[in-house]
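Every protein chain but one is kept in place in this view of the complex.
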Amino acid sequence: MSSSGASDGRTSAASGSLVIPGDKISTEIDGKLGHGVMKLNGSIIATKLGYVVEKGGELSVTPLHTAYFPRPGDLVLGYIEGMRANIWFIDLGAPFNAILPMSLAPMKVEFGATRDAMNVGTAILCRVQEIDESHSSVVTMKGMGLRKVNSGFVDSVAPHLVSVLSSGNEPIINKIKDSSNCRVILCANGRIWVDGEPEGIRIVRDTLAFIRENADSDKISSKVANYLNKGNGE
Amino acid sequence: MAQPLVPELLRRHLAELAERDERADGRGRWDARNLSVEVGVLERAEGSARVQMGDTIVFAGIKFQIQTPYPDRPDEGGLMTSAELRPVAGRHLEPGPPSPESIEMGRVVDRGIRESGCIDTKDLCIIAGEKVWQVIIDCFAISDDGNLFDAFALAAIAALHNSTLPGERFDVGEDRPLPVNKTPIMCSFHKVGGRFVYDANREEELGGDERIHITLGADDHVHSLQKGLKGTFTASEFAEIMDVTKQRCSELRKIIDSL
Partner (left out) sequence: MGYGDVQMIDENGNRVDGRKAGDIRPIEIELGVVPVADGSASVRWGTNYVIASIYGPMEAHPRKIQRQERAVLDVRYNMAPFSTTDRFRPGFNRRSREISKVTAEALESVVLLELYPRSKIRVEIEVICAEAGTRCVGLTAASLALADAGIPMTDMVVSVASGKINDVVVCDLNKEEDNYGEADLPMGVLPNTGELVFLQMDGDLSPEQFQEAWDYNMDAAMKIHVLMKEAIANKYGGES
């Protein structure tokens, strides 16, 4: 564990340090608790392998790896896995499949005609409408930009990298769009839809592979910026 | 194995890539992924190898047992190959009895080794009519990202070359190296987006169609062939694959023989 980094005396594990499940982060148990931490035996401990984050009085651990758990409002790319007379089952790469009811489809569908409208294997851009306590979700295709995807391809990054790619003043995902001149849609479940010219697609693919290889680096943002600049300079 | 979901977009995209003579990971049509081969990696095995091709990782271990020979072949030992695709190696792999896929893999790898004659079963004789060695090749997948056939076959022959007959442990003489007189190599090709490619990864296997496996021994002698899955191919497609196989087998043979 790191021994340097900002520590205000209350915390046993400094903000920014790497922790493993069970590590004590703080003995001050009144603070707000975010993701990846819990109260146990009078302390706040980490429950996940990751980095301690203290922001606005809230303690959390940003995990190194995590699965995708749908949240209402998430834009996601899913694949139709099956259907019934009035719903489709959508694979989101999450622990549970989502359901898309007939009433939330982008086109008018007759009862029993779901298979004709959208068959198994179809890729769709949709939005998470609501979730229940077991993380099952309902998705909708009624909304701006939500549709069947008929061209391009789908790449992916681990879900915990989505925020890394989309945050900051100059998000990495925008840099990738600019460098490649492709249409790129980064979805909350880590899937990335790409469409464009072959050369641009090559840039996107290679950059994503680079990101996956360096995923655990703390300086991923600047590394990717350098990588893209090098590519453009050649 | 559970039937995996094959997205329509994947097949379409792979076909588009094939038309432009490209592959999703940027490789050329006949290019292999990064390869690493290590031998002598399993302490309890009498011979062993670890092969990594891209994100596919397998082990092969050689174990010897003593058995009585068949009456009609009193001075010949035995050879057995088994391939295990346990759930450790992939989300798509389920627990249970050996799947048809893993059985096919074991048998295809076995044929390539057996038919090449790289092991002379008479070399496995201890006392004619009473005791002979049985060679057991156990192929074991740790991470499945496609082309397990080639990974298993390569690990198996590398492990055989690395093997020692454990005479002392069984009290039948001194330990001596297992005589392996050649190096059969397997190359596998998958039809992806309408054309054959070499060393397919899992995504290509998922979105692809039929596959062909070719094992060549010394001087490009063909020792085993297998075509798997639904689909057809032409004589000229096969001839093209065979040319690539000769080249690649020669490269891999050099690597194995130099270990």
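Residue numbering begins at 1 within each chain, and the chains themselves are lettered A and B in the order written.
By definition in this document, a residue touches a chain if its C-beta (ideal position, glycine included) is under 8 Å from a C-beta of that chain, and two chains touch if they have at least 3 such contacts.
These numbers come from a predicted model, not from an experiment.
Student: Looking at the whole complex, which of B:G90, B:G112 or B:G217 touches the chain that is not displayed?
Tutor: Of the candidates B:G90, B:G112 or B:G217, B:G90 is in touch with the missing chain.
Student: At which residues does chain B meet the chain that is not included here?
Tutor: Against the missing chain, chain B presents residues 42-45, 48, 55, 57, 59, 61-63, 65, 82, 84, 86-91, 95, 136, 138, 140, 142-145, 169, 202.
Student: Applying the definition given at the start, please give the residues of chain A touching the unseen chain.
Tutor: Answer for chain A: residues 1-5, 16-18, 20-24, 36, 38, 40-41, 45, 47-51, 53, 62-67, 95-97, 133-135, 160, 216-218 touch the chain left out.
We take it that only the chains that are shown with their structure count from here on.
Student: Where the centres are mean C-alpha positions, what is the separation of chain A from chain B, in Å?
Tutor: Each chain's C-alpha centroid was found; their separation is 37 Å.
Student: Please give the residue numbers of chain B that touch chain A in the complex, ascending.
Tutor: 5-10, 13, 20, 22, 24-26
Student: Going by the contact rule set out above, which residues of chain A touch chain B in the complex?
Tutor: Checking each residue of chain A against chain B gives 79, 81, 91, 119-123, 149-150, 152-154, 198, 202, 205-206, 209.
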